[in-house]
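Report on the structure given below.
The other protein chains are all here in position, but one chain of the complex has been omitted.
Labels for the chains are A, B and C, by order of writing; each one numbers its residues from 1.
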Amino acid sequence: MSQSSVHFHRDIPKIPVGVLGATGTVGQRFIVLLCSHPWFVLKALGASSRSAGKPYKDAVRWKQTTPIPSGVSAMIVHDCVPEPFKDCNVVFSGLDSDVAGDIEASFRAAELAVFSNAKNYRRDPNVPLIVPLVNTIHLTILPQQQKLHIHPLTREPQPLLRGFIVTNANCSTTGVVIPLAALERAFGPLESLVITTMQAISGAGYPGVPSLDILDNVVPYISGEEEKIEWETLKILGGIIDEETEAIDGKKEKFKKFDMHTTSPLRVSAHCNRVPVIDGHTECVSVRFAKRPPPSPQQVREALAAYTSDAQTLGCPSAPTRTIIVHEEADRPQPRLDRYHQEGAGVNVGRVRQCPVFDIKFVVLSNNVSIGAATSSIINAEVAVLKGIIQF
Amino acid sequence: MSQSSVHFHRDIPKIPVGVLGATGTVGQRFIVLLCSHPWFVLKALGASSRSAGKPYKDAVRWKQTTPIPSGVSAMIVHDCVPEPFKDCNVVFSGLDSDVAGDIEASFRAAELAVFSNAKNYRRDPNVPLIVPLVNTIHLTILPQQQKLHIHPLTREPQPLLRGFIVTNANCSTTGVVIPLAALERAFGPLESLVITTMQAISGAGYPGVPSLDILDNVVPYISGEEEKIEWETLKILGGIIDEETEAIDGKKEKFKKFDMHTTSPLRVSAHCNRVPVIDGHTECVSVRFAKRPPPSPQQVREALAAYTSDAQTLGCPSAPTRTIIVHEEADRPQPRLDRYHQEGAGVNVGRVRQCPVFDIKFVVLSNNVSIGAATSSIINAEVAVLKGIIQF
Amino acid sequence: MSQSSVHFHRDIPKIPVGVLGATGTVGQRFIVLLCSHPWFVLKALGASSRSAGKPYKDAVRWKQTTPIPSGVSAMIVHDCVPEPFKDCNVVFSGLDSDVAGDIEASFRAAELAVFSNAKNYRRDPNVPLIVPLVNTIHLTILPQQQKLHIHPLTREPQPLLRGFIVTNANCSTTGVVIPLAALERAFGPLESLVITTMQAISGAGYPGVPSLDILDNVVPYISGEEEKIEWETLKILGGIIDEETEAIDGKKEKFKKFDMHTTSPLRVSAHCNRVPVIDGHTECVSVRFAKRPPPSPQQVREALAAYTSDAQTLGCPSAPTRTIIVHEEADRPQPRLDRYHQEGAGVNVGRVRQCPVFDIKFVVLSNNVSIGAATSSIINAEVAVLKGIIQF
Partner (left out) sequence: MSQSSVHFHRDIPKIPVGVLGATGTVGQRFIVLLCSHPWFVLKALGASSRSAGKPYKDAVRWKQTTPIPSGVSAMIVHDCVPEPFKDCNVVFSGLDSDVAGDIEASFRAAELAVFSNAKNYRRDPNVPLIVPLVNTIHLTILPQQQKLHIHPLTREPQPLLRGFIVTNANCSTTGVVIPLAALERAFGPLESLVITTMQAISGAGYPGVPSLDILDNVVPYISGEEEKIEWETLKILGGIIDEETEAIDGKKEKFKKFDMHTTSPLRVSAHCNRVPVIDGHTECVSVRFAKRPPPSPQQVREALAAYTSDAQTLGCPSAPTRTIIVHEEADRPQPRLDRYHQEGAGVNVGRVRQCPVFDIKFVVLSNNVSIGAATSSIINAEVAVLKGIIQF
């Protein structure tokens, strides 16, 4: 955790939180991060019924490089139902997508603030898809999400007071949109993007990728991944627009709507590959700017290095001090050497140079298990705390 | 070796050949291939003075997965000078580029046909850069190369009768230009290409990439590699044009010149990466055709599968029966599973699909130590034999 | 396949065979080997009910480095019941041990000759555990197995005419017992063995070892593996003894019994590890001989190199020409370079040297998917054919 801002918010009381999917890969990572968090206090763990009722240490196949935090070993794992989490203000979800939909909905309906790493609600028009170093402004959709909430079982309108769902992005999207956001802030809209990823095995969870498939190999395909990058990038980099619609009674109603970058159309093409790397997604990016003439490589380097996220400005304790580390060496960033800088909360960019087809090309390295997953959810929650969206 | 055409050329006598750089990675591969070749008979080995005078088995650190061929173990290694190769019609060069320039020149000047894997003469305006499954037509430059030859030491004109240099392309270029040539043959010129490579460690020779640099890692940089792909692709895919120049005495002279794809300009952008794979370069390609509307993915698949090389038509014994294997499975080709099909002499293409930015995107896998290196040189020599360019 | 003996047995007619567990890793390997076998003709495939009824190519996740043999792609997969295999003389079983027990019993009861790679019957006192390069003499137990057969369902005695089960050994046992057998043949009984294995991931099948468990890692434990080496080695290297027992009616009956090396007790200690290697088990062995003084390293090297298996002497087409390749280089054998010699049918030994604690130490490398699995079963069947045990 970056030291920069731990001092700022002494008046924030301890906030009780829970973790859903606590025995999975992302859940384990949430636990490691939360056990040393300055504000959040881990109070409840949820997992499948196979694990429920067991002490955490017996339910989990712990695969982190640090031992299970001592306070967590003996915590009893619960089923993923809201009742045992009723003292929590926030739950972090590392659930698999095959169960995340219903469970997260039930927690939201029970007035819990859900920060989810799952993909299920990313395309929901009232759910913000937030990369905390990019578009925390999208949290402004939350009042609309609460107002329009339909109870998941009764299907009756049930406006919410405190419950909501915030999702973070797919790991490979997260890494790349951070420098892209920096470029758009500095030079205006992008027009075309070709992105090729080389993704770590940890992105597939555990047991995940069989070793016979990846040792001495590249798998040039990850199910659904290219579509996620191509779609999520538009939602994240696009703004929120206010629209008026006429209701049945003739009254005008204002709605917020994700712009999907349609005001200035952006075409994105992704090639996704799995490589024999444990942690850290490397992505090769060629970009074309709308602006002519486009910025020079040096201007791009400077803009990337200067980029500061709202999360950092606000003083989120888990936000990196340097959002983007720009490398000058010809052969960096590299996952093995650069993935743990700032505990994986920022991203690394290198090889910024002219592209003979588009304008600029470069390499991004992001830590898929940190900023690409649990760390993003946690910074999102920190932002929500600092903006007063989470009540405690 | 493909069986297809072994029968065709019974009347080709045994042709004595030599290998330069015989102890290196490419040299070892030449030796393996030549020892089972139907026409070529290995008669002489050249290496550095450190190895000269030793039996091959004592000079080499043999790193192939088959033992040193029995007939080669005891062959005495020579210095890389023409004299001990005087009974050879052809030499194959696996020399490092820091010495290949002078040595290959001296062999050409001694009237030997040199087929080189080194980069030194690839940009020479009179030396063909040939991927044997693509542009054997470029051999037509050879008479001009011979006619204009300058002796490397005396710097005097020395027209040649039998000596010449033919180079093959860089391994990562080779893999990708084969399907690109198939597309241009079927659909006309390409306009833009973005290529991202994931290259095997064997491409760097031995000792090559230190294990500490590549285990659990990606290195997003290979010195000079992107420039090679971006430049060589133009020379290989471009044609040869006839130009007339006026000589000092007023007479018109005809010259052949590589077109460099300038008639229909093609922009190429490459991102090159080293990955922890032993053999087999994987490349992700996005292409835009000049033709509008562009072909559909299915048309592209069919054109790739139907592509036949001149080398195969001529009956080269080392040419693959299927130049391009088109995979239908979502996650293929993969280096570990597909690199040895047809002994690595063809290429594999998969995931042919629409590109949201350009027209079509796909994945190419080629065996960098086979068609990407020694196999290309050997097929080039086979073509030269069948076209009567090599006298024997 | 070794060329040596293909010519010997021209009079052996084609023998129809089936494969059980045909979609698994070992089953795929059986199919590759059988499709180019000079005697055996693949007639039937069995797999789980999930696969039954489908063409093989749709039932399997093919993970071999060669394509599915053309004749097999369209074969319909059957349930693992004897009826669809009734035209086969032999079935090869690559079944998982959780189902192999009942299925193999039912095939034996249906008078089929079963050659099994599964562990279920290895400890059966009437089932031979055969490493074909070591103890084919153990096939002499088969008449007793047939005579004493109890029907698996009725539990009634059912003496068999043609049905029987032969098992081959665990992959890590197989590799090491071959040189141990050579040592015992040359120098008499061994007394103590300490064996440390470094086993390939392919030994665990597919999906098998998760990549997160083995990339940049060693797992110093393989469930049940050490016990297998310590027990199977005794059964394989021990002889068969004839015992007399008195039956109820006072008559003496002769029984054959596996000696388990008890005549000259042998202590075996194994340490088993999984390492990030795709194919090929490497094993470090320290041995103490009963004989004093023990043989020298040079005597051991010579005895290993001179060792010839019965399978080769008999003329089994899949037996290696050289049972044990003895390496002289300081750093060999190595899995990547040496595992495919003779198509993995022999074993490699190197670094034969004095042991400061015992007598001799050395390194063994064996191909766990070839001689360690399917190849052993097939050679066992070839031996049974040549000895007249399989009728056809």
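In this text, a residue touches a chain if its C-beta (ideal position, glycine included) is under 8 Å from a C-beta of that chain, and two chains touch if they have at least 3 such contacts.
Fair warning: this is a prediction, and the values are worked out from it, not measured in the lab.
Shown as candidates are B:I76, B:L148 or B:L215; the residue that touches the absent chain is B:L215.
Interface note for the absent chain: among C:G46, C:P335 or C:G372, the touching residue is C:P335.
Summary of contacts with the chain left out: across C:S48, C:T196 or C:T321, the touching residue is C:T196.
For the options C:V275, C:V347, C:A374 or C:I390, the residue in contact with the chain missing from this view is C:V275.
Only one of C:L148, C:A186 or C:C355 touches the chain withheld from this view, namely C:C355.
In the full complex, chain A contacts the hidden chain through residues 63-67, 215-216, 278, 336-338, 340-341. Residues of chain B in contact with the chain left out of this view: 63, 201-202, 206-216, 276, 278.
One chain is missing from the display, and on chain C it is touched by residues 192-194, 196, 198, 213, 215-221, 223, 230, 267-269, 271, 273, 275-278, 282, 284, 286, 330-337, 350-351, 355-358, 361, 363.
Everything that follows uses one rule, which is that only the chains that are shown with their structure count from here on.
Centre-to-centre separation between chain A and chain B, using Cα means, comes to 45 Å.
Each chain gets one centre point, the mean of its Cα atoms, and the points for chain A and chain C are 50 Å apart. In chain C, the residues that touch at least two other chains are 63, 215-216, 278.
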